[in-house]
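Only a single protein chain was left out; the remaining protein chains are all shown in position.
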Amino acid sequence: MKHAFTFLIGVTVSAGALPALAQSGNLDLPKSIVAGSAFSIQSTSSAQGVLYIVGPGQVLKRDVQPGQPITIAAGDLDCAGHYLAVLTSGSSTETGEFDVVPGSQPATLSFLAKPSRLPVGLQSGISGAVYIFDAFQNLITAPTPVSFQLSIPSEATQSRTVVSRQGAAWTDMNSGSKDGNAKFVAQAGDVSATRVIQQVPGDPCGLKMSAKKVGEQIQLETDPLRDCSGNAVTDGTIVTFTESWNGGQTTVDVPLKHGIAQAEVPAYNGARISVATGVVMGNEIRWANQ
Amino acid sequence: MTGGRLLAVFLCLATVGLVVIGTLWPVPAAAAWAGGTGGFISSSSTPEGAVNNFANDLGHHAWQEAYSTLANKGKFTEQDFVRDMTGSYPGLRTYASLDNFEVRPLHASDNEAQVELRLHWSTVVGTFLDTRTLQVVKNGDHWAPVWPIVKEQHVPPQVIPVTYLRWDVIYRGPEDDWGAQDVEAPHVRIIDMHPVERAAGVVVLGELLNEDVVPAYVSVKATLLGKNGSPIATEDSFDKISHLLLPKQVTPFLITFPNVSLSDVDSIHMDPTSSLVAASADPVIEIQNQKLSPAPDAWFSGSLVNQSGQNVSIAHVLGTFYDQSGQLVWVADQYIDRALLPQTPVSFAIPVPEDLARKISTERAVVATYSPGGFQ
Amino acid sequence: MIRPLVILLAAFAASGAFGADQASVQIEPTTLQGPRPLAKETATAVVRDYLEAWQSLSAALEQNRTDLLNQDFVGTAKDKFAETIEEQQKLGIRTRYQERSHDIRIIFYSPEGLSVELEDNIAYDVQLLDHNKVQTTQLVRARYVAVLTPAEVRWRVRVLQADSN
Partner (left out) sequence: MVHWMLRASSALAFTKATTLFTRQPGASIFESNGLSRGISLQKLEAVAPSTRPIPLSLILMAALAVHLPLLLMELPLKSYDTNFHIFFASHYLHHWFDPWNPKWYAGFSQTTYPPLPQQWIALVSRITGLDLAYMTVQLVAILLLVVGVYRFALLWVTPRAASLAALAAVFLGSESFLVYSAGQLSTTTAAPLYLNALPYLFEWVREGKWRSFVKGAALFTAAAAAHHATLLFGSMFFAIPVLALVLIDRQDGERVSTPAFLIRTVVMTVVVAAAVAVVLLPFWIALIHYPVTQTPIPHASRANYILSPQWGLNYFVIPYGALILALPFIFVRGSAVTRLRPLLLGFWVAFLVGLGGTTPVGHLLLGRAFDVLTMERFSYWATLLALPFVGLLAAELIDRYRGRAVAVLTIAATFTCAMAVAWSTFRPADAADFKVDSVAAWLNRDGHDNYRYVTLGFGNKISRLSVLTDASSVDGEWNSGRMLPELTAHGGAALTSSKYFNKEGLDALRAILDHADRYGLKWVFVRDPYYEPLLTFGGWRRVDDLEDRTIIVWSKDGVPPAAPVNAPQIPPHWQGLMWGTLPFGSSLLAIFVVLALPERQRRRAADVEPAVMDKDLVPGRMFS
């Protein structure tokens, strides 16, 4: 209250002190214009003056000739928002407010798609959100239809159409059953944005190894590793072979190469050999020297 | 005049005397700069004195002087001796400095003695202990140590074909292009977590799995929460973890909270982080002959075999220990002081706390490696 | 002698009022679209950072300093406001935005958690100064839409525009 009072006094004193604020009136302005379009303002002032158009996103200043309309050319005011127009001439000040609204034609989309990589067979695992902008990077807040498409090789394309609210639209999709790159497209008007979603194999199913003697060593080798959908497990995945014998143990972590993992461990009679990858256990072999 | 002369003589003599005292019995700071506890005159007239001198030379990296004092220097070259001390290939020993040493007489006769020399080497990743039992023999009026040389195995020149896997990452760049796609951070999961109370404070043990198909650079942070839900302390695993995890790889981790009592802890908030990094599947390190020597004096030992074609400068062994029910009991680690050459076993031995050793039923080890200029 | 003093006092009184007033803030219940629940802490942080962004914007436009935008703005919003400031500098004008009230509602939290959209019915005073001479002071009411995205420790405003819809 105290501050408001101070403010009022300040403004009042300012008004008394400044001839510029001695008189004021209203400008004849359009209620709203489309961003980037041309328009004109009619002034009643009979003296030379200055027009200010002020908003957080843009400011303009024009000299005004008496009796002539003030023309704002196309592209001069392109930032959507609420503006204050102030015309000062001599001791008079005219003010007015108007809106600059975004164009209705989408020009760019900000497409937030997640994740970039996910295992196969996940329900609603993929999400996409879109913000729609016009050619001047103004958020188009008017409802606009947006279509989303997820194309997975050798699988049916998933499609959704969503109407944006306040410039935003979103959807979710399921990942397919086959590994590979899926194309995730969002489209509004003539504009589209594409993201690639990498579908990767899930955890291995049925991890199995075999063993044979090579010299003084046992050569261990897994069958080709596949997930439960039959996709080959990615190369580089670590497979752990563990050999235990009377009080001793040998461990080796090897990466999968061409779908199989191989290792050599010492041949101990009666040794138990197991295989695992991550938290998935495979078969166990008990070794007996022949 | 006489008084003046006397004063001059006194001051000169006192100065000389003080310098002599300071040199024969240097103050600790001066002794440290002189490389040991001895003064200007250090004697080899006793077996311990001879080993002290020898160790002082090692501390100064004065290999030639150290070698020249040995009684058995005819049995190996100075180069062999230097290789024993610093390693043939760049490793932890190469840049180690002697932090301190202990000389412990074991046995002595008129002409021969046995002395244990414990060399505490300081390295960038911590200290390691090199214990050698030395024979010391009398040679005229002085004693000379017999150095038990450890000759490093030499790898013959060879070509080892490698077809290792590697991952590269192309980043989007630092510019702000909102909505543009970036590569997802790897998905990691804590598969085990278990706090224990030790003398030093609370220790949080656990295991972390990279469940993704890409390599992950991981770290684990833990926050202890008190009874009222407020945080007591936050610590992270630092080097008690293998930070690089290939797909489906598991690492143990250990986080220490000094001076915290488990009774004050209500819950623990775990915060694993992961980021996608360029990595190589090489080198593959096989861990052979893992054994747990029973308590007391429990050790987890074995040997590492580098199955790849490149040298590994520094290897870090992390041992994970489980009880009969498969629950995590302890995590211990050791840095290997010598480089791992292809197909050349290097042994390790990690001490295990005696009280925990009695509970251990199974154990498992993982190895993290460092080579200059290589992938992390 | 008296006249400049009066002007000075007036300017001081006015600036005191501008500098010291606290806007009233009302937070409306969240009406989210999207599947992702919004934690209370996140909502609080978003609103706090949004309000701080207004303060930074006001200061930046008043002092014609683009660096004041760095902490709270990013992307399009930052670029546009920076352009405004540069234009103001060229034209020799400054603008003071003094918020009187905010009425904020969070309307969208994107599924991947990388953006939050809110609307704000705001009232503020705009004061226009040309070469430090006050041209006008005007009360403005407008509805703003803002999109914020998370940075390392705070939410930053990426879109901030008044909306007539």
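Here the chain labels run A, B and C in written order, and each chain numbers its own residues starting at 1.
FYI, contacts are C-beta pairs under 8 Å (C-beta built on N, C-alpha and C of every residue); 3 or more make two chains touch, one makes a residue touch a chain.
Being a predicted model, the structure only gives us computed values, none of them experimental.
Listed by label, the shown chains that the missing chain touches in the whole complex are B, C. For the chain left out of this panel, the touching residue among B:S97, B:N111 or B:Q327 is B:S97. Of the candidate positions B:K73, B:R93, B:K248 or B:H316, contact with the hidden chain is made by B:H316. The chain not displayed touches chain B at residues 1, 4-8, 11-12, 15, 18-19, 21-23, 25-27, 29-34, 39-40, 92, 95, 97, 99, 122-127, 174, 217, 219, 221, 234-239, 241, 243, 271, 273, 275, 277, 313-314, 316, 335, 368, 370, 372, 376.
Where chain C meets the chain that is not shown, the touching residues are 70, 152-153.
Quick note on the criterion: only the chains that are shown with their structure count from here on.
In terms of which chains touch, the assembly is arranged so that all chains touch all other chains.
Look at where the CA atoms of chain A average out and do the same for chain B: the two points lie 46 Å apart.
Counting partner chains per residue, chain A shows two or more touched chains at residues 112-115, 131. In chain B, 178 are the positions where the chain touches two or more neighbouring chains simultaneously. Interface residues of chain A, counted against chain C in their complex, comprise 3-4, 6-11, 13-14, 16-18, 20-21, 24, 32, 50, 52, 54-59, 61, 79-82, 84, 86, 88, 93, 95, 97, 99, 101-102, 112-115, 124, 127-129, 131, 133, 137-139, 141-142, 165-168, 170, 172. Across the complex, chain C meets chain A through its residues 3, 6-7, 9-18, 20-21, 33-35, 57, 61, 76, 80-81, 83-84, 87-88, 91, 93, 95, 97, 107-108, 110-112, 114-115, 117, 119, 126, 128, 130, 133-138, 140, 142, 145, 147, 159-165. Per the touch definition, chain B reaches chain C in the complex via residues 176, 178.
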